[in-house]
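Scroll down for the structure; my scribbles are underneath it.
Here the complex is missing one protein chain, while the rest keep their positions.
Showing subunit A:
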Amino acid sequence: MAFKRVVVTGLGALTPIGNTVEEFWHGLSTGKSGAAIITRFDASKFRTQFACEVKNFDVTQFIPRQDARKMDLFTQFAMVVAEEAIKDSGLDLESINRNKAGVIWGSGIGGLKTFEEEVINFSKGDGTPKFNPFFIPKMIADSASGQISIKYGFRGPNYITVSACASTNNAIIDAFNYIRLGRINLCISGGSEAAVTQAGIGGFNGLRAMSERNDDPATGSRPYDKDRDGFVLGDGGAALILEEYEHAVARGAKIYCEIIGGGMSSDAYHITAPHPEGEGAYLSMVDALDDANIKPEEVDYINTHGTSTPLGDPQEIKAIEKLFGEHTYKMSISSTKSMTGHLLGAAGAVESVAAVLAIKHQVVPPTINLFNIDESIDPRIDLTPNVAKARKIDVVLSNCFGFGGHNATLIFKKI
């Protein structure tokens, strides 16, 4: 059976550097940092006191207050980006077969703030349980995909994928597979995360995984810089409408690009540390290229996982050099996390939108805060330092790797 083709026909984004797709692209193409002192709680006693938060977000502009209060912030983000993507796609909800429309979402954690608040309230009491009836439905990570499907009446497959920071790439790969198998015609995919909470910041600080550059938040996220000291936590989300090609053509849809491959692997090595030689990253990219049936030389741009951690950044570069050989020095590479921070389970969502927009605009977004490149990295590699670069982009590969050793790679192609 021949696979069907899968295209992207709608986008939505709510990110630390822009609250719509248009603003997000403006932030990406101008090298804007989303980092600032944490506003979601008083972080003055925390090792890390800054993050890349979504700014000026008033949920009541999008969702009636009485509905919004039954959703954790990560679900509110999901609803907002799904709405932008649906509108952008021009889908007529009344004319499509909604039994063949799915929602497959990614979130690494889910309703962390909701969990934290309920447990804090309980611990302040006398031991009598007074848990809110909406506690569990707000907290569980699948509430995002559930709420989206309720709003749009999509009755196809509905779930979230959880693979830490690879979550959304896994979600998009699942959606891609169901569509190319002909099981569904279209799917809202993407991801959202809202972990800038006391437990989130405190927990990642406990792991010593985050930048502590409190005196200069805007340069905290500096992938491939020799003085990088960890990732900067981000929140927000992004959505993509994935659609079977003929279905999109039949309704005269605007088509951004095609998804041609998805790769997956596991490090099978350590629960938080990446494999030192990037073995899992290598296998995931090989798997994606095989799936897409293209040669490494066809890749024009890699949006790396590149989180700005001392351990993670070089291993991914090693994997790229092993796989791409001399072509490593001809293509463009960048980490947009230098601008957005690390959105954990939603990283793959915002980076997929960045990849699609890079193809649309034929511009590689930069790696900002690249002051002194890590000496272990070959200087011939074009990390797109600090300034966006116009170039021919037909094929983009986007990597996401997660705690647990999960690796997932997507390949997008100009159409």
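In this text, a contact is a pair of C-beta atoms (placed from the backbone, for glycine too) under 8 Å apart; a residue touches a chain by one contact, two chains touch by 3 or more; residues count from 1.
As a convention for this text, contacts and distances are computed from a predicted model.
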According to its UniProt record, the missing chain among "PadR family transcriptional regulator", "Acyl carrier protein", "Peptide ABC transporter permease" or "Alpha-D-ribose 1-methylphosphonate 5-phosphate C-P lyase" is "Acyl carrier protein"
Absent-chain contact - pick from A:Lys130, A:Lys295 or A:Arg380:
A:Lys130
Of A:Lys45, A:Arg65 or A:Lys392, the one touching the omitted chain in the full complex
A:Arg65
Could you list which residues of subunit A touch the chain missing from the display?
64-67, 130, 132-134, 137
